[in-house]
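The complex is shown incomplete by one protein chain, all other protein chains being positioned as in the whole.
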């Protein structure tokens, strides 16, 4: 399953090099994850409320190939993969037209919002990803 | 009482116009408020924990006179004034050397962290400002 | 002319009070201005390139009435008004359903991108706003 999230560059995301500042890419990835969860009908606010969990980011890896400029339109292609019952990953490809601007990967687990302890990935999430 | 908070411009705070993006000024003001509360020995994390209140921002006014650039050092001069028992204001002047870069003002009240209702400004805060 | 720009709250825009941090509102306003310029068929990247000007922010005023939360959908209603041949303002109302979350106002002028000096508002902009 590969979900495409479309987005425009905002001016406040640029820096004095004239391009999107690299710290915005983790934010684009987060938006794409949110859109991914919506596309399986389980938006993150519902995940938090209904399952009483927070999804925590453990690792972040990004390769920057080409810059994004103010006014650019791009899409983030997102895939999901379970590592084991506790850990899972999202994989991202940012495309501007046919050009691959950036690729990235995040590793996550779930924690109980009350105890802040790690819990297995809820079956409610895994079922929707089948 | 006029407290001076010194700061350097970070690269990620610039935009494609080559200057600090205007949305960072409210963040500089917030840092200056935090420093102000520390300088009266009542840091905001203590305010939140000990008094169980959040300080809420109601209004924000900023005049931008001159730009800030990457590498600039500046200071934020901060003053505090009670409006009445519920409302208070901070006044800010951002200076780069003798040049006034920006002036600003914020209006605040306090809310109970549990009920999210407005409460009078705690006497513990007012006493320290005398 | 009143342009409506629709937006969702991103998680990274929230703070430890559980609501959208106030420094994001100037960013929402900037997005709404950009959308306003697109809706008169003169997107800001074109303004910058074709007229060789930057639109500069001189003043920012915001009133915060109700918080925005992660997952909220809101719209920014934007209006434009000339002050005189050099200065103009945008007025913003952020609505969540029928609730007015925030109102704001920004004052601007245009500067030549090469000289960084103020120039009258280009007729190309004024004509499209008639």
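Note that the chains take the letters A, B and C in the order they are written out, and that residue 1 is the start of every chain.
Note that a contact is a pair of C-beta atoms (placed from the backbone, for glycine too) under 8 Å apart; a residue touches a chain by one contact, two chains touch by 3 or more.
These numbers were taken from a predicted model, which means no experiment stands behind them.
Engineer: Of A:30, A:46 or A:72, which one is in contact with the hidden chain?
Structural biologist: A:30
Engineer: Of A:40, A:62 or A:77, which sits in contact with the chain we cannot see?
Structural biologist: A:62
Engineer: Since one chain has been left out of the picture, which residues of chain C touch it in the full complex?
Structural biologist: 11-12, 14-16, 18-19, 21, 23, 69-70
Engineer: Going by the touch rule given at the top, which residues of chain A touch the chain that is not shown?
Structural biologist: Residues 17, 22-27, 30, 54, 56-64 of chain A touch the chain that is not shown.
Engineer: Please identify, in ascending order, the residues of chain B that touch the omitted chain?
Structural biologist: 10-12, 27, 30-31, 34, 43-45, 70-71
Please note the rule applied: only the chains that are shown with their structure count from here on.
Engineer: Skim through the chains and flag the pair connected by the most C-beta pairs in contact.
Structural biologist: That would be the chain pair B-C.
Engineer: Only C-alpha atoms count here: how many degrees separate chain B from chain C in terms of the superposing rotation, rounded to the nearest 5?
Structural biologist: Between chain B and chain C the superposing rotation measures out at 180 degrees.
Engineer: Mean of the CA atoms for each chain, then the mean for all of them together: which chain is nearest?
Structural biologist: C
Engineer: As a test of understanding: of all chains, whose mean C-alpha position lies farthest from that of chain B?
Structural biologist: The chain farthest from chain B, judged by C-alpha centres, is A.
Engineer: Using mean CA coordinates as chain centres, what's the gap between chain A and chain C in Å?
Structural biologist: Once rounded, the distance between the two centres reads 27 Å.
Engineer: In whole angstrom, how far does the Cα centroid of chain B sit from the Cα centroid of chain C?
Structural biologist: 23
Engineer: Roughly how far is chain A from chain B, centre to centre by C-alpha average, rounded to an integer in Å?
Structural biologist: That gives a centre separation of 33 Å.
Engineer: Among the residues of chain B, pick out those that touch two or more other chains and give their numbers.
Structural biologist: 23 - these are the residues of chain B that touch more than one other chain.
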